[in-house]
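Not every chain of the complex is shown here; the ones you see sit where they belong.
Residue numbering begins at 1 within each chain, and the chains themselves are lettered A and B in the order written.
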Amino acid sequence: MAQVRFRQAIALALADEMRKDPAVMVFGEDVAHAEGPFKTSEGLLAEFGPLRVRDTPISEMAFTGAGVGAATAGMKPVIEIMFMEFMGVALDMVVTEAAKFHYLSGGQFKVPMVIRASVGAGGGFGLQHSQTLENWLVATPGLKVVVPSDIQSAYELTRAAIRDPGPVVVLEPRALYGDRGALEQKEDGFLEIGKARIMRGGSALTVVSMGQLVGKSLEALAGMDAEVIDLSTLVPWDQECVSQSLKKTGKLVIVQEAPISGGWGHEILSLMVSKHFADLKAPPFIISPPNTPVPYGKELEELYIPQPAYIKEQIAHYLLTSQVPTPWWIQRGLI
Amino acid sequence: MTTRNAVQSKRRSGLRDPVEQLRRMFEIRYFEEEIVGLFSEGLVHGTTHTCQGQEALNVGLAVTLNSDDFVACTYRSHGFALALGLTPEAALGEIMGRTTGCIGGVGGSMHLSAPELGLLPTFAIVGAGLPIAAGAALAFQTRGEKRVAVAVFGDGAANIGAFHEALNLASVWKLPVIFLCDNNLYGEYSRIETTTSVVDIAQRASSYSMPSEIIDGMKVDEVIASLNRAIDRARSGGGPTLIEAKTYRYAGHSRADLATYRPEGELESWLPRDPILVRQNELVASGVLTLTQVEKISEEERAGIARVIEFTRNAPFPQPDAIFKNIWTG
């Protein structure tokens, strides 16, 4: 199997779909000639030419909207939002237009569009370029949201998203772009949108995570009898998979990069508690960053993001006591 | 559905005939006049935006486009939908929230849609239609098709960011899209000069090195001629055009708005330019129709709308299962 970087897995997924389907096109800021600010469209302009691979002006509203229009007219556009925060100037096109077009046309128009956005902390980009902000995309029936967590899922979810008949947002953990590893290129049998991945089986505890925290969770839980689930799709998320695991373990921990207030984990926890109250052996809880902006500076940013050592310590305490552990910022008396 | 399609394509193709154009303008006028009454009756829920006085623009656009061209209109689109060929039953059914509506009655007055006629789901967010029309044009260009897209928007929409971004993008990519500004002098309750830093919206085309025209939006022939120039340019790879049609919104902004904020006599000053009046006078003057024939057409349309209302009053409301359909694209 080829050794590639996470960012290359995305470029390969795009290229493989573009070869298969002439309707697939890619545009965004500096995705063509520069091959992407994060080099996630390497080789595309050279192979597919300037009609299907285009640089755009700095106009997220216009080119996201252009994606909606092009999709409605039969193309399968993949557009790139360089940093998730920039969706803040174009959200209308994603949640109010793309997500609702199918319903608004009585099911006649389809919007087979992919919106890729890089998310998350760890790169030292500061508080306006480091958030995950999945919350902008929820409460929007019709819009799917997937989050790759490793090289293989980046490749497969990207291809699955392009083949999906509706709008799909792919949130790419920026911190993983440089990761190197094996990639199996395939033509079908991709990870399904809407299906979670059991990354490791276990019986003492169910850990649900997403994005860059899946790897950190796996590292943290090495040697522990924990079932680690990569949610992989946030909307619609795989209730069945989490349910099955929870029935077995009776203990649920969410590990998320989103801040504790407003983060995605609450929905998982809430719905699972309503459904499996009787199965629970201990209080479920969420491991997350504190409710603060993402700090600049290596040390503080590393502290902000739940790291394996911290996850391990929190979960060890939980398994030992069946009590919800105290987060580091309370332990240290910082709030 | 297929029978509706047949009726609709006939309504569309027939529009090349000037007499049919007059007939359609009557239809739109009476349709809109009745909506106001139905709203007061409580049969139209929420809100509605009518377009009396702007029928020439509705019909002119429908005449110049092919059915596979795309149109992005706004919440003020009953007239465009009817002109493009949508049946009054399908339009009123939607506005009154009945299963006979073009999307089954779950959308309402602001949300008409007719893919078979090129009508995109009409836009309730000001400015949203412009980038999306540009995107449809992008698809046509990328596939090497000769189709075009048109975005219809108001004077007020020319102040929102999406307008600027869409026109720049369309110009840079030379997209086959026409930006048709329906300048009816008001954005909601505000007159244009209180919100807009140019006198003519068309002046803004220079910011995008884009050709533009200012036309009398009350004259259907002038609308047709101007659109044909722009559409020919677009189909032949000449890129986008900005057309500003000077029109007037006879009614208030929405539902019960009496537009008391308008200067004394402003409406009256526009009435002699009424698009229906202008067109009917032309046809009578050129001997195509007699006044009696015009009267007859007018009465037929009035009666037709009355029948549609009767029909729709008795049409069924959607059942709860309708809420759960067409959310996730299968």
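We adopt the following convention: a contact is a pair of C-beta atoms (placed from the backbone, for glycine too) under 8 Å apart; a residue touches a chain by one contact, two chains touch by 3 or more.
On a predicted model such as this, the values are computed, not experimentally measured, just so you know.
**Q** Can you write the complex as a formula in the shown labels?
**A** A x2, B x2
Basically, only the chains that are shown with their structure count from here on.
**Q** Could you work out how far the Cα centre of subunit A sits from that of subunit B, in whole Å?
**A** That gives a centre separation of 40 Å.
**Q** Once bound in the complex, which stretches of subunit B touch subunit A?
**A** These residues of subunit B touch subunit A: 70, 72, 102-104, 106-107, 111, 113, 115, 120-121, 123, 125, 128, 130-143, 149, 161-162, 165-166, 168-169, 172-173, 325-330.
**Q** Using the touch definition up top, name the residues of subunit A that touch subunit B in the complex.
**A** Against subunit B, subunit A makes touches at 25, 51-52, 54, 56-57, 59, 61-75, 77, 89, 92-93, 96-97, 100-112, 141-142, 164-167, 236.
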